[in-house]
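Only one protein chain is missing; all other protein chains are in place.
Chain lettering (A and B) follows the sequence in which the chains are written, and residue indices restart at 1 in each chain.
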Amino acid sequence: MSFEPKIVGFLCNWCSYTGADLAGTSRIQYPPNINIIRVMCSARVEPDFVLRALAGGADGVLICGCHPGDCHYSEGNYKAMRRYPLLKTLLKEYGVDNDRVRLEWVSASEGQRFADIVTDMTERVRALGPLRLKTDLQTDRVER
Amino acid sequence: MATNKLQVAIYWGAACGGCDVAVLDTNEFILDLAAAADIRFWPIAVDGKYSDVEAMADGELDLALFNGAVRNSENEHVAKLLRKKSKVLVALGSCAHMGGIPGLANLATKEEILLTAYLANPSVEPGNQTIPQARTAIDGMTLEIPYFFKRVFRLADVVDVDYFLPGCPPAPVQIRNVLLAVVKGELPPRGSVVGASDRALCDDCPRTKSEKKLKAFHRPYEIVQDPTRCLLEQGILCMGPATRSGCGVRCPNSNQGCRGCYGPLPGVTDQGAKFLSALASIIDSKDPKEIDEILAGLPDFIGLAYRFGLPASTLQRSYR
Partner (left out) sequence: MEKPRIGVFVCNCGTNISHIVDTEAVRAHAQAQPDVVVATSYRYMCSTPGQETIVKAIQEHQLNRVVVAACSPRMHEKTFRGACRHGGINPFLFEMANIREQCSWVHQDRLAATEKAKSLTTAAIHRVRHHRPLNSLSAEMCPTTLVLGGGIAGLTAALELADSSNDVVLVERTDALGGNLARVDLTAPHLDSARDLLTEKLTRIASNPRVTVLLRSELVALSGFVGNFTATIRGPGGNGAGPERQVRVGNVVVATGYQEFDAGRITHYGHGKLPNVVTSFEFEQMLRAGRIETRDGRLPQYAAIIHCVGSRNREFHPYCSRVCCMTALKYAHELKSANPACYVSDIYIDMHAFGKGCEEFYKATSEVKTLFLMFEKNEHPVIRRAGPGEDCDMLIEVNERLSGERIEIPADLVILMVGVEARSDAAEVARLVNISQDREGWFMESHPKLDPVATTTDGIYIAGTCAAPKDIPDSVAQARAAAARILARISKGRIEIDGVFAEVDEDRCSGCRICNELCPYSAIEFDEGKRRSHVIPAACKACGACVAACPSGAITGHHFTAEQIHAQIDGVLA
């Protein structure tokens, strides 16, 4: 059976989640590998959420917020923008490929862009193969 | 051994010995303890054998203080033994609590560590080809030494722990208070962190705090510090905001940033990730390039954020 990556998406309510909804109302197709979790703002996404998703079996995590300058909360997305490079540094040090975690800006009108990002990310993560953190952590307990 | 004295064991796993010293650093109190308690097992201070512990009845001990992480089969064996023999098991110090400094070894594989320690290290005898094995056959007999695990574990990863007493090492006064609580039977619910505050270090730190915006990070020697002002505001990395208080503000009072040894605040699942979130949020820039430049001033972020708690972090180890 071919590998189907599991991707968890954290989308801000005002731009990106609405953009994802627009992809729906416009019937723009994208791979079903992503499961979306709604947050009010990309600033709510804690690095801890990303780590938890990866440790819990996700092969990739997508964070989407409003474009810089267009945040519903005026500057929330800049907080996401600041955390992201440090999170990537951390993941690299953990030995997790940086392509597995992505921060993108998707506006409420960019249904197509959202679908394109998900499609692209699904393919990239598929190419990277399964992450297996969950099984690795389970194995650690058994085979010390 | 019928006695109403407190039956105590103290043990070190993968540890430096600092926690044992911290117990001794309770000064005169240790004499009170010796008077009030039978120290049944304490390898660093008292002669004794594992077989002595194995011979005890289950629950015969009132209290076992386990310091150090779990790195090998010996550590695990004694952890399980003490768990069985003691009514109360306390993870003493950062290593038992979160993996501690030895936990940073989870960034390397077992093979890498053994290679570095026994073959590739400049201090080993040139030409050495020997890496210790768990089992070695000699003259038809088998010599066994503890098995070196693939990674470091916290005490709670291998046994149920009743209390966690954090710190590298725990402040002697906190050890004293916890021991007194045990004697008086005034312990909080099992599973609690004891001997530490539910507030972050900043609560006790005397430095003045104001709103925070960071344009650059500095090593302590790079700037002239204002000794009265919050270190983080001066660009010096301080884990204080993400770390339980209880140590007596040891590091910031010595003009060094807090290193996080008292661990995360209650309800925080990942101390390093929480610190990352806080630290990055107050970077004073909206330009991705400038943000990268500012962050470039942070060497070895994982070593900073998880100096004492990598095995306790969400990802626990490297996946390279």
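As a convention for this text, contacts are C-beta pairs under 8 Å (C-beta built on N, C-alpha and C of every residue); 3 or more make two chains touch, one makes a residue touch a chain.
All values derive from a computational prediction rather than experimental measurement.
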item	value
Shown chains touched by the chain that is not drawn here	A, B
Which of A:Lys6, A:Lys88, A:Arg126 or A:Arg144 contacts the chain that the document leaves out	A:Lys6
Option from A:Cys41, A:Leu103 or A:Ile117 whose C-beta touches the chain left out	A:Cys41
Listed residues B:Leu265, B:Ile294 or B:Leu310, member touching the removed chain	B:Leu265
Touch with the omitted chain, as defined above, among B:Ala36, B:Val88, B:Leu187 or B:Ile282	B:Ile282
Touch residues of subunit A, complete complex, unshown partner	4, 6, 8, 13, 17-18, 20-21, 23-25, 27-32, 35-41, 43-46, 48-49, 52-53, 56-58, 70-76, 79, 115, 134
Touching residues on subunit B - with respect to the absent chain	198-203, 209-213, 230, 240-242, 245, 264-269, 274-275, 277-278, 281-282
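Definition applied: only the chains that are shown with their structure count from here on.
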item	value
Distance from subunit B to subunit A - Cα centre to Cα centre, in angstrom	33
List of subunit A residues in touch with subunit B within their complex	43, 46-48, 51-52, 54-55, 68, 75, 78-79, 81-83, 85-87, 89-90, 93-96, 131, 133, 136-137, 140-141, 143-144
Parts of subunit B lying in touch with subunit A, wherever the complex brings them together	73, 76, 107, 147, 149-151, 153, 157, 269-270, 272-274, 276-277, 279-281, 283, 285-286, 288, 291-292, 295, 298, 300-302, 305, 313-320
